[in-house]
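Report on the following structure.
One protein chain is absent from this view; the other protein chains keep their places.
For subunit A:
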């Protein structure tokens, strides 16, 4: 496999970074005085700026710098975190995303506008004591406001290779106040043992500053996890005495930056505090453990692995055939062992593609946040079952339909706060996104506690647009399903959000393309729930393996209703009309032998597989039903794009290929062919 393009890697990382920033910002909207969240967002912005600059995304780095600065001021307690600021940075975050995607595109003055907003949000407002979290964490302050510190730090030997520049850290310390720096060179090995790229020097710094302790920590914020740092509060005399002794005689590159600090400001009553070395070992272990939890793998590598496993399974089935025919006990036992292992490997493989729906749900927090601002409704988003796992492809394809459904719930389902209060409900409407697994399916539902679907309006609309006849009796479910009809909308006035009905047909199509189904439950005045039932994975389906002529085909089991025999007399009788009666209802059928032009004679005992395409029941006449088959779906190449009858292919135990029928297209193709036959007479 080719090495990954560094820019592509940066984009992936930036996307994750932006997601983290967004999540932090959204959390922050609820807890404006949470210092940890402010720090998290700041760190995210800083990382994005840094790596952006490193990979040549200058515009991104420059723009992000401003947001970072704004958050830095919040961190330092200079300004309060306000919802305006969070909103401004949220908006800015979208711009950053655009800058990551298309760094060279002309983004006009979006950036300037956003920065102006940011400025307005930050400018002029100073922190109120309640939100100035920095004040709380400040250490014992002495009366004059100046502190002296002795800072000792050493970086890991490999840190220069990682791009850390100790000089930068020293410069930042110098910015904090008067500062004496001494290098401790005692660890430098003899010349022949010296590796030029490694760092052997550690530093003793005496700093007198008006800043508090956290300012020092901030200098080291990005290297803190890997380094040793001790910060002691001292008075001037101790500092002078102690430091040279520690530094040792080999004061080789001692960088005496500013005159020796005899801080007049150091206050006598300020007693030395016990040295508490800040060794960050525990957090290091924790963060490493966390990093090891996830490995980013391109999907195509997984597909390749899947192919290999598929081959292995086929080779294994050949082996077990050979072993079965042999009398060699040892061979048989090895074959059984390999059968077990390859089965397990296949199961593991399938799980690799599964990702928790949390990744999908997290996107909706932002959407709901924006929609709440846009509509003036008070909305609470509740998510449940985020650990439920679904195939990654399914998740990607569901994103848009779910956006639609959530928008609809908010736009049409939820009432305004006033209406809700009038109806005796809480002011805040709740939208619940939940996922759970049920057998081979995952059920994702979007539930709101709004006004529910107005059946009269649905019926009136359907009648006026000719979807149903006036007064046509319909079950409740049938009536509700009408909202998925193309172009259907009950929105009296379509807002700038999409109306219920606009695009609902697309939602239905997407779900059906995933071999899923949609259920709606709606109670007037109490809310609606739309549930999507989606198969867990696209990679495997349960299929019914059948034979037509000499070819073998797979019919998705989810479409199969029943199988029956086509008796010879029924066969003869049906020559002219191509339908059979099944429990008093007529079921048309297609002879796959004719459709596929096999040119073979039919078997004596032909079978009819009755399939349902949702609206219609159709029988497929096959020569033989072989049985259930767990089907690993392989896509067909572009050269077979024009063949709609098959949705893919699979590899059977003997290594041969069987095609998977696309039931919907097959019925359409059959109708077309029959129409042609009728015309031809």
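What we mean here is this: a residue touches a chain if its C-beta (ideal position, glycine included) is under 8 Å from a C-beta of that chain, and two chains touch if they have at least 3 such contacts; residues count from 1.
Everything below uses one rule, namely that contacts and distances are computed from a predicted model.
The protein name that UniProt records for the chain not on display, among "Raffinose/stachyose/melibiose transport system permease protein", "Chemotaxis protein CheW", "(Fe-S)-binding protein" or "Protein-export membrane protein SecF", is "Chemotaxis protein CheW".
Among A:58, A:307 or A:418, only A:307 touches the chain left out of the display. The missing chain, though absent from the display, is touched by one residue of A:9, A:331, A:636 or A:668; that residue is A:636.
Hidden from this view is one chain, which touches subunit A at 306-311, 314, 551-552, 595-598, 634-640, 642-643, 645-646, 648-651, 654-659, 669.
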